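Sharing a structure, written as structure tokens. Questions coming.
For this depiction, one protein chain was excluded, whereas all remaining protein chains were kept in their positions.
Chain naming follows the written order as A, B and C, and within any one chain the residues start at number 1.
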Amino acid sequence: MDAHVSASTSSPATVAVAGEDENLSGEAERLERPPRRQKQQRNNYGSNADSPDGAVLTVPSVVIRDSTARPSRLSGGGVGGGGDGAPGPSQQEIEEEQGLKYGAQHVIKLFVPVSLCMLVVVATINSISFYNSTDVYLLYTPFHELSPEPSVKLWNALANSLILMSVVVLMTILLIVLYKKRCYRVIHGWLILSSFMLLFIFTYLYLEELLRAYNIPMDYPTAVLIMWNFGVAGMMAIHWQAPLRLQQGYLIFVAALMALVFIKYLPEWTAWAVLAAISIWDLIAVLSPRGPLRILVETAQERNEQIFPALIYSSTVLYTYMGTHYTPEQPLPTTTSSPSSSNSTTTTRATQNSLASPDPGAGASSSSRSGNSRHGQRQQENNQAAAEGMPLVSFKNNLHGNAEAAGFTQEWSANLSDRVARRQIEVQTTQSGNGRRSNEYRTVTTPNQPQMEAQEERGIKLGLGDFIFYSVLVGKASSYGDWTTTIACFVAILIGLCLTLLLLAIWRKALPALPISITFGLIFCFATSAVVKPFMEKLSAKQVFI
Amino acid sequence: MTLPEFFGCTLLAFGPPFSLFVFTIANDPVRIIILIAAAFFWLLSLLLSSLLWFAVVPLQDVLAFGVVFSVLFQECFRYIIYRILRSTEQGLHAVAEDTRVTENKHILAYVSGLGFGIISGMFALVNVLADMAGPGTMGLKGGTELFFITSAAQALAIILLHTFWSIIFFNAFDTNNYLHIAYVMGSHLFVSLLTLLNADAHYWATLLPSYIVTVLTGVLAFKVAGGSARSAKRFIMCQ
Amino acid sequence: MDISKAPNPRKLQLCRTYLMTGFAFLPFVWAINVCWFFDEAFRKPPYPEQSQIKRYVIYSAIGTLLWLIALTTWIIIFQTNRADWGATADYMSFIIPLGSP
């Protein structure tokens, strides 16, 4: 058992890399280009069929994605330049607001799965007593806190958490090395093995304890069939292709299982110590200039790679949107002939000019810089990141729960066309029913609509690390049998998550996700169970409402 | 197992807030976030008040003391969240999916009020509900079997009251209407202190007045939010 | 992934793979297949691969149904006769209930 547990604890640690958003599969993207044409023909958009493809093909060449290019662009735009003095800041604001807006949306898109995960854990803790009592211990926690002395327990907990943390750190470094050395097979094998373990062994354990808790008889053929189906479908969903909802469901369940394992096998104080320690490690690993996770993600971006699909939760927002380039040979009339109110065409032109101008410079700068392939990739990266138009929430994570937002920062330091892009995204999203918008917004970029194509699905990704440790916190809190504590922890963690995302939007620099939430969670957990609980119990016993 | 009791009380206390949430909050991420933020602030206020209660050992059995101060703390935090929301209005206006959130100031008030109400209702009731799921009911050592249903009803009243109070309160600060502020504080104090009577099972003495207050506050909030008898009539007439 | 945006051959291939996988005693995979490709098979405007997909989906549906029936009958049989079967039932059991024969 220990062996399994150890393996599985280490394994999600390997999900350090969180690449750019097309994590689901690169091939998916490649395969999706043809249908664009098809679709377009079906929808017979105003623009001709080839331009989008050409567009996509020219994506690499469109490399002016540096904020450095911005003044040139401003000067470049003739009419647009004049018009740009005012729009500049306004666009600045727009950018802000889009960031926050999608922030808002995606905060919710994170809230739901996180809450679900917590729900599973709390329900299990309260219904299956097996997960409530620690009798077997992990390999990593040699001190079992058996003495009644608080001081002894304290140093036991600290020692345990130190050991555990060092294991985690080692795993991370090992992963970095593997990744630098491009041993993808090893890493993938690792991931598959660990998810296999979770999906089969721990699910088996879970099923057994569930049935035992309710004293339900079951025969082996049925049990084996259930396990086999559940496990294989899970492997397919996580490592291959399956409906998104299914994949999300599996990931949530796996995270919940993992959290339950921690709750079950960590001694009481150690669990709290580990929570504290891990959030600190989180800070270090992300914020320190040579933090391992930062290194990881940076390499990932240099290589322009997708992350490992396993154990990264991705909630998908559908953006019908394509790259933000504008091919000069494309005749303007197509846009003017686009279905839009005539009064908006002026603004349209302005935007188009402002859009049209950079591209030559772009080509130049790209050719000039073509030598530096690394940089080129990076910028292409930016471009893609921009294309995702999903900046704020696309921060990533590994099991240590490191909110990694390198990609995000780049996206945010991206330049005007990104913003225009985002404005377009926004328009599109509003049309695709994600929200209601007033008409004046729509007019601005109507002309670009024809060019906007369904690209592959984009979404926020949150490493299961957060899920797991949030759930551990809440589960631990609920294991004391007091619901007010549980609720307090829950609210505190969600608020922490909100704050993290907010700071992410404001500071535009990589921030870890755990520290704020976990700190809030811990403070509220202990404060509630120590101070608030007696008060509330006194009140509710006397039926006094405040 | 008196699960029926459990579900009955749960639906009674949290059914209306739930439907409010479903129909008015759930579609707008910004509102959800504001709701949770409000809940968080209420938690802070509760934490402070219970710290006070905890610190002042001699008065720990005098609940009135704790109640009064927690009411004050809650109103303080209501004010704080008011300031915060108003100061971030610009941002919100930009962020909001659905601009009514900002253009109709009452929605902010309503959402945060609901947040206050739901969390306070939960804190007051959730442990009682958990105990309700057992095989027994109240009344073995004192206490009547009305305990649960009355608790649930009271909780519902409190949840609604918090919502109304926030609407009135926010608007009052917008329009410097100190009367309304006083009313909010007063009614909150009144209701909370009134529930002290529950200890002696004077349920009608507490429930009736607090529901009357709820209705009054509701009407006031309705007016404040721009409703009027005429509009109500139009509404009912379905025009 | 979002199936609606995958190219048709891809869809067909996926659907087929799911069907084939299902034969390894994996009715759940069949069920997924049905739910996943139902719209593709029956709701979408026709396209060349659709007939194939439709057939696969129907096969999967039948398979799922058969498995469901078989499993439920087996479970009913087992639960009703567990006490009578004695030792064999015990050796077959994943969870033997406490306090009952």
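Assume a contact is a pair of C-beta atoms (placed from the backbone, for glycine too) under 8 Å apart; a residue touches a chain by one contact, two chains touch by 3 or more.
Keep this in mind: contacts and distances are computed from a predicted model.
Colleague: For the chain that's not shown, choose its UniProt protein name out of "Nicastrin", "Centromere protein I", "Exonuclease" or "Ribosomal RNA-processing protein 4".
Modeller: In UniProt, the chain that is not shown appears as "Nicastrin".
Colleague: If the full complex is used, which shown chains touch the chain that is missing here?
Modeller: Even though it is not drawn, that chain still touches A, B, C.
Colleague: Identify the residues of subunit B touching the omitted chain, counting contacts across the whole complex.
Modeller: Counting over the whole complex, subunit B touches the hidden chain at residues 1-2, 4-5, 7-12, 15-16, 18-20, 22-24, 26-28, 60, 98-100, 103-104, 106, 127-128, 131, 134-143, 145, 147-149, 152, 156, 222, 225-228, 230-232, 234-235, 238-239.
Colleague: Can you list, in ascending order, the subunit C residues touching the missing chain?
Modeller: Where subunit C meets the chain not shown: residues 86-87, 90-91, 93-96, 98-101.
Colleague: Which parts of subunit A are in contact with the chain that was left out?
Modeller: 1, 150, 154, 157-158, 204-205, 208-209, 212, 215, 220, 269, 272-273, 275-277, 280, 283, 433, 436, 519, 522-523, 525-527, 529-530, 533-538, 540-541
As a working rule, only the chains that are shown with their structure count from here on.
Colleague: Find the geometric centre of each of subunit A and subunit B from their Cα atoms only, then give the gap between the two centres in Å, rounded to an integer.
Modeller: Whole-Å distance between the two chain centres: 34.
Colleague: Report the inter-centroid distance (CA atoms only) between subunit B and subunit C in whole Å.
Modeller: 48
Colleague: Residues of subunit C touching 2+ other chains?
Modeller: Not one residue in subunit C touches at least two other chains.
Colleague: Within the complex, which stretch of subunit A touches subunit C?
Modeller: 24-25, 28, 31-32, 34-35, 208, 211-212, 215-223, 225, 228-230, 232-233, 236, 241-244, 246, 316, 318, 454, 456-457
Colleague: For the complex, give me every residue of subunit B touching subunit A.
Modeller: 29-30, 32-33, 36-37, 39-40, 43, 46-47, 49-51, 53-54, 60, 63, 66-67, 70-71, 74, 91, 94-99, 119-120, 122-128, 130, 147, 150-151, 154-155, 158, 191-192, 195-196, 198-199
Colleague: Within their complex, state which residues of subunit C touch subunit A.
Modeller: 1-3, 5-8, 10, 14, 21, 24-29, 32, 35-36, 71, 74-75, 78-79, 82, 89, 92-100
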